[in-house]
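Okay, so here's the structure we're looking at.
With one protein chain held back, the other chains of the complex are shown just where they sit.
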Amino acid sequence: MVPRYARPAMSAIWEPEARYRIWFEIEAHATEKLGELGVVPESAARALWDWWKTDPRIDVEAIDAIEAVTKHDVIAFLTWVAEQVGDEARFMHQGMTSSDVLDTTLSVQLAKASDILLEDLDLLLAAIERRAREHKYTPTIGRSHGIHAEPVTFGLKLAQAHAEFARCRERLVNARREIATCAISGAVGTFANVSPEVEEHVAERLGLAIEPVSTQVIPRDRHAMYFATLAVIAGSIERLAVEIRHLQRTEVLEAEEYFSPGQKGSSAMPHKRNPILTENLTGQARMIRAYALPALENVALWHERDISHSSVERFIGPDATITLDFALARLTGVVDKLLVYPERMQKNLDRMGGLVHSQRVLLALTQAGVSREDAYRLVQRNAMKVWESDGALSLLDLLKDDPEVTSALTPDQLEEKFDLDYHFKHVDTIFARVFGE
Amino acid sequence: MVPRYARPAMSAIWEPEARYRIWFEIEAHATEKLGELGVVPESAARALWDWWKTDPRIDVEAIDAIEAVTKHDVIAFLTWVAEQVGDEARFMHQGMTSSDVLDTTLSVQLAKASDILLEDLDLLLAAIERRAREHKYTPTIGRSHGIHAEPVTFGLKLAQAHAEFARCRERLVNARREIATCAISGAVGTFANVSPEVEEHVAERLGLAIEPVSTQVIPRDRHAMYFATLAVIAGSIERLAVEIRHLQRTEVLEAEEYFSPGQKGSSAMPHKRNPILTENLTGQARMIRAYALPALENVALWHERDISHSSVERFIGPDATITLDFALARLTGVVDKLLVYPERMQKNLDRMGGLVHSQRVLLALTQAGVSREDAYRLVQRNAMKVWESDGALSLLDLLKDDPEVTSALTPDQLEEKFDLDYHFKHVDTIFARVFGE
Amino acid sequence: MVPRYARPAMSAIWEPEARYRIWFEIEAHATEKLGELGVVPESAARALWDWWKTDPRIDVEAIDAIEAVTKHDVIAFLTWVAEQVGDEARFMHQGMTSSDVLDTTLSVQLAKASDILLEDLDLLLAAIERRAREHKYTPTIGRSHGIHAEPVTFGLKLAQAHAEFARCRERLVNARREIATCAISGAVGTFANVSPEVEEHVAERLGLAIEPVSTQVIPRDRHAMYFATLAVIAGSIERLAVEIRHLQRTEVLEAEEYFSPGQKGSSAMPHKRNPILTENLTGQARMIRAYALPALENVALWHERDISHSSVERFIGPDATITLDFALARLTGVVDKLLVYPERMQKNLDRMGGLVHSQRVLLALTQAGVSREDAYRLVQRNAMKVWESDGALSLLDLLKDDPEVTSALTPDQLEEKFDLDYHFKHVDTIFARVFGE
Partner (left out) sequence: MVPRYARPAMSAIWEPEARYRIWFEIEAHATEKLGELGVVPESAARALWDWWKTDPRIDVEAIDAIEAVTKHDVIAFLTWVAEQVGDEARFMHQGMTSSDVLDTTLSVQLAKASDILLEDLDLLLAAIERRAREHKYTPTIGRSHGIHAEPVTFGLKLAQAHAEFARCRERLVNARREIATCAISGAVGTFANVSPEVEEHVAERLGLAIEPVSTQVIPRDRHAMYFATLAVIAGSIERLAVEIRHLQRTEVLEAEEYFSPGQKGSSAMPHKRNPILTENLTGQARMIRAYALPALENVALWHERDISHSSVERFIGPDATITLDFALARLTGVVDKLLVYPERMQKNLDRMGGLVHSQRVLLALTQAGVSREDAYRLVQRNAMKVWESDGALSLLDLLKDDPEVTSALTPDQLEEKFDLDYHFKHVDTIFARVFGE
């Protein structure tokens, strides 16, 4: 975790205090059910909850001090709670293992992290939609291979991004479901010393599903799927970031990351305004992708469990979620305040002297009875002049002056082929598909 | 693709002939709709389908020969078809781009590949379930960290595997849905020269969903998600493979990959029977995981599209699906014919002289009124003797001979604590969760 | 391996016949030494070499047919050789294991592959150097963040690429050394049944180093380092490919991949010339990178060896080397025939009306006694006009018309600050560093 790429709400999930609070809730809910089942006195859970209602501070340092002696984090925590609550607390954790607490806690943390990420995505989707509608009919050149192809609108570019992030959202909902499970099954997962009813109760209270078969641990294919999904989302962030970096290139300059009025791009070079936020996002996307790999390697634990996954998760649990949260928020800001330059888009569109319309003229000539070979030759000889003039000449003008062309098509007919709107007749259809209007 | 790790049905999907068949169907369905819309004569599609009904051979060499001249694969194919069908074929492909055909074809191929993989998973799940039921109550030691922990059953191990692969199946159903889309939207995806109705028609005919916004290409976040899902499945394959490799270790030998009666493990060492199939699967899992990475990097295409994804997909399209198909089938065979040695499992369970029951004795002493500290001391002093004897002594015998112990618990009470069945009382619960019985 | 991305010489290394030839040489050299040591008759090696001198065809099908029965590739090969050579051949392989042959063969194959890759790099370096010298003083704009910064020369760009690939070459030399080792140490590597002198002899004959400690297999950290090095080279390929893709963008168009006179970029759009070779290289780079991962996971074999590395190497041995060979050759072709447009470079340099020289004017004003604050203000107010004119105005002209500026600097002094050559005074220094002139 790099502090400058961390936001408070997400970071808080991974703080020791937050973890201990989840531990307590798991233990208290479990004790509650154990009491109901007659395994421990019903008074035990009551004592725990009564204390909890006082909204006690979690003394992380005190727990750490106990752990320094016991060398066991869960025992240290239970000891500290017992010191606060008194004798009744000794009934906590009956028949459970540390993994029951630790793994279910990770589920709660990842579920909470997912909720924040889903909100992030909602904000991003809203920002993209707003800008898409704003530029629904702003013409701009569509590019394949970085080369001008045919016209699109800037709104269409954003509609694509919206559809992509809407898919990411759906994937994240699935991924959240993957890891939102509760396992309280005791040593090697047989429930020998703790009834499945305890698991069911705790799961229900925490809003989790039960883990059908745990083997002391929750199986790590779930976490692999979770972090792989974050990696896919990172790819979509990178795509939009790269698009903006391209648009801000000096020669293109169709859009720019927002610059506040007084801001300096460079102390030495007043002309510099760099797309540093989207470059930064590109790097973050690389990291989030990388975190999926060790999660995938974590799946093949030995027998019922080994603990090789644990050190990995201490890194990627916080690092992947915190960085993705930051990246989504940063991207939302970039989209929200993106400076869009429709005039420049038009200028770029026009820079090839109307060559982007050559396909339509070709078709029109053919439909007017010119053979395909002749039509191609006619268009090409004029197009090449435009190309060689670097856009100084206009294809339409040249065609109007070419008698062979005008013998097949009138000036009006020719002009109609250079109509941008022809390309935009299905913008509505696409918007309806994406935004459901 | 490594031929020895390829099975015919999956390989066939990636053969040129199969690809051309899909191309034809896309073009013919599109022409059909174009005819209906009055863009081309209705006779065009009829001519195409009439020819198709003759079940014509696709002459891959002839098409290649044309491509060698035109340097364009789709044009080469269309030319060849026109040669077969005649004049009506010239109406094919009206307003479409090559990507419309290529990307939709990849969707069809991946969807078909998924169908095979789903069948593979069904067979694997069936094999696992059969063996799980067979060994539902076969006792074996549960291990955490590779160290004996408490008893489980071999059926429980397999029930876990079943639950894991059932999740994999569900993930693959989602992943299939991700990539089963059809895009026929023309240059840069605006539908300028081809109506969205054509896309809808072809999609419906091919059993695909429409791609809400394509930008000449289907967005690659879909494919990233697809290959990431295959990578997760590979992780689960590795987990079960590693489990079997562990069980076959000389010192453990609780299960073995099947050896046919006359088979030789080693020409020099008659005692060798190596888990080579599961080792082989371990390596294949590494490959399938690796293929997810370039798919993730493919997402960030430039602007409306670049073609950097294409070389990647020529590798991973076949390689990932063919290898996974092979791996699933191999794993199914391993599970199906796995030699399971319940006697050896019992022997291993017993090798620590009953130490695996120490926890229950401890609890029983406490419940009989012995203080926890004393109980721990009593159990430990006997357990240590067993430990030092390397399992030659029996914990139960020693406890029965320890007057301090017997003053709290009768021999019958002690014996009851060494009851394996105590650990298996929830096997039914877990099986019901997994197999729904 | 994708056939269209494979070149014959590299592919040949991975053909069965080539492998069998290496097997034979290892066995014959070993038999030679075993004869010298008196373990087998000296006539045995003579018989083998006599046959070999007849330049016999390796009958892959026949060997396959034997393997189908014996289920053991090395035994099948030895059997086939014995059929050809006669009785003396039975002394081959004395005290050796299959791994001795297989692992040393992989070393030979990777060493040969490296030799081809080193030649590829030499050709690439030569092409880059030639073009660098050609454009040593061709001015072009240097860009940071995709934004115009200050002038460089096109030769400098290529000098950087040269220095980078020269490093790649050195890395590959190291990587070749890593894997060019010979292990003939028998079961679990103890030399119990084969003297270390045999290993030394074979190593010397094959131009390999001895493997200091093998454990039946050559340790896989060597191969991990090898494939990781290929991955780094792939990164450098991607960098140069991406540079060219950027230069070919419509708005930049400072260079283009070669187009033959008659070639069509698009049948519909005559203006399209796409950088498809470098896009293709970008995808290939992703694949070569991906192949490093399973090689890294292969290191941790169990105990003296397991065979999980084997299936991985069947993929990545050919796939990584063949694809890298192809990519290097393709990149060499691209560089060699790259169309470079110095006029367009100059036009782009000038497109910001001389803003790229603002830093020098600022410094000159300060040195002429204007306070830094005032100097910044003076430059900025003129620069902003140029910026807003989208380069239609000239910074130099505006400065010459600004009395506050001209009171500090004469027109001649101002003009001197707009001198491109100022930026190129150390081009020689850098070329000397790179090309050693």
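By letter and in written order, the chains are A, B and C; residue numbering begins at 1 in each of them.
Just so it is clear, a residue touches a chain if its C-beta (ideal position, glycine included) is under 8 Å from a C-beta of that chain, and two chains touch if they have at least 3 such contacts.
Quantities reported herein were computed from a predicted structural model and do not represent experimental measurements.
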| item | value |
| --- | --- |
| Candidate in contact with the missing chain, chosen from C:S43, C:T190 or C:S371 | C:T190 |
| Option from C:R143, C:R205 or C:K400 whose C-beta touches the chain left out | C:R143 |
| Full-complex contact with the absent chain, from B:A44, B:A383 or B:I430 | B:A383 |
| Residue, one of C:K33, C:H201, C:H246 or C:R351, that touches the chain absent here | C:H246 |
| Touch list for chain C against the chain that is not drawn | 142-146, 149-152, 156-157, 159-160, 163-164, 167-168, 171, 174, 178, 187-193, 195-196, 210, 212-213, 215-216, 219-222, 224-225, 228-229, 231-232, 234-236, 238-239, 241-243, 246, 285, 289, 292-293, 296-307, 359, 363, 422-427, 429-430, 433-434 |
| Hidden partner interface residues of chain A, rising order | 1-2, 4-5, 71-72, 75, 187, 245, 263, 267-269, 274, 276, 279-280, 282-284, 286-287, 289-291, 293-294, 297-298, 302, 306-312, 314-316, 319 |
| Touching residues (missing chain, whole complex) on chain B | 141, 143-150, 245-246, 248-252, 268-276, 279, 293, 297, 344, 348, 351-352, 355-356, 358-359, 362, 376, 379-380, 383-384, 387 |
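Assume only the chains that are shown with their structure count from here on.
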| item | value |
| --- | --- |
| Euclidean distance of C-alpha centroids - chain B vs chain C, Å | 34 |
| Computed distance of Cα centres, chain C from chain A, in Å | 33 |
| Distance between chain centroids, defined by C-alpha means - chain A, chain B (Å) | 25 |
| Chain A: positions in contact with at least two other chains | 143-146, 149-150, 246, 293, 297, 359 |
